[in-house]
Structure formats: structure tokens, C-alpha cells
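For this depiction, one protein chain was excluded, whereas all remaining protein chains were kept in their positions.
Here is subunit A:
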């Protein structure tokens, strides 16, 4: 499981970095989204991977090792909400830029 997660984060990050270096605005937005997925998975992984372990203490409290770390999950939730809002905002700026400059190049002109 560790290997799959690590590979997933790696592939998402590398695709994301490649995409944000591209000259088209839509590619940049996709790249930022992929990067934010990678970061979310990364934050989750930092709380150690555990299967079938609840993050909340039930009626009978057991040893701490029986539970998953709840804090990274809370952090990921916050990060998801924020990156969702930022992506929406970036989309608006993208559309405005496309409308005003007539091109989808990040610098507003194709250099032609």
C-alpha cells in the first residue's frame, strides 16, 4: 500500500509540475489541481497509513495504536475546501483573461 500511495503522489506531482510550466492557462489550472491532489494525499500519508482503524475514540477507549491520527484528516479537509475555492477563482480569472486578451496564453499574448 505504501508503494502504491508513494507512486501515486509522485506521478501526480510530476504531472502537475510539468503542466504548470506549460504556456496555456487551462494546463496551468489542471496542473495546480493535480498538485493539490498530490499534496492532500501527502498530508494524509504523513499521519501514518493504517487500515481499519477509526480516527475517533468510541465508547470504550483502547490503546492509542488502535486509532488512526485524526489531525491530518482534518487538515486535508481544510486544504481540499481551500484549493477548491482557489481553483474556482482561477477559472474566473482565466475566462476574463481569455475574453479580454483573446488568447489562452498565460502572458496574454502568443508572441506572434
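Criterion: contacts are C-beta pairs under 8 Å (C-beta built on N, C-alpha and C of every residue); 3 or more make two chains touch, one makes a residue touch a chain; residues count from 1.
To be clear about the criterion, contacts and distances are computed from a predicted model.
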| item | value |
| --- | --- |
| Chain not displayed: protein name in its UniProt record ("Na(+)/H(+) antiporter subunit D", "ABC transporter", "5'-nucleotidase C-terminal domain-containing protein" or "Cation acetate symporter") | "Na(+)/H(+) antiporter subunit D" |
| Absent-chain interface as seen on subunit A, which is shown | 20, 25, 28, 32, 35-36, 39, 42-43, 46-47, 71-72, 75, 78-79, 82-83, 85-87, 89-90, 93-94, 96-97, 100-101, 106-108 |
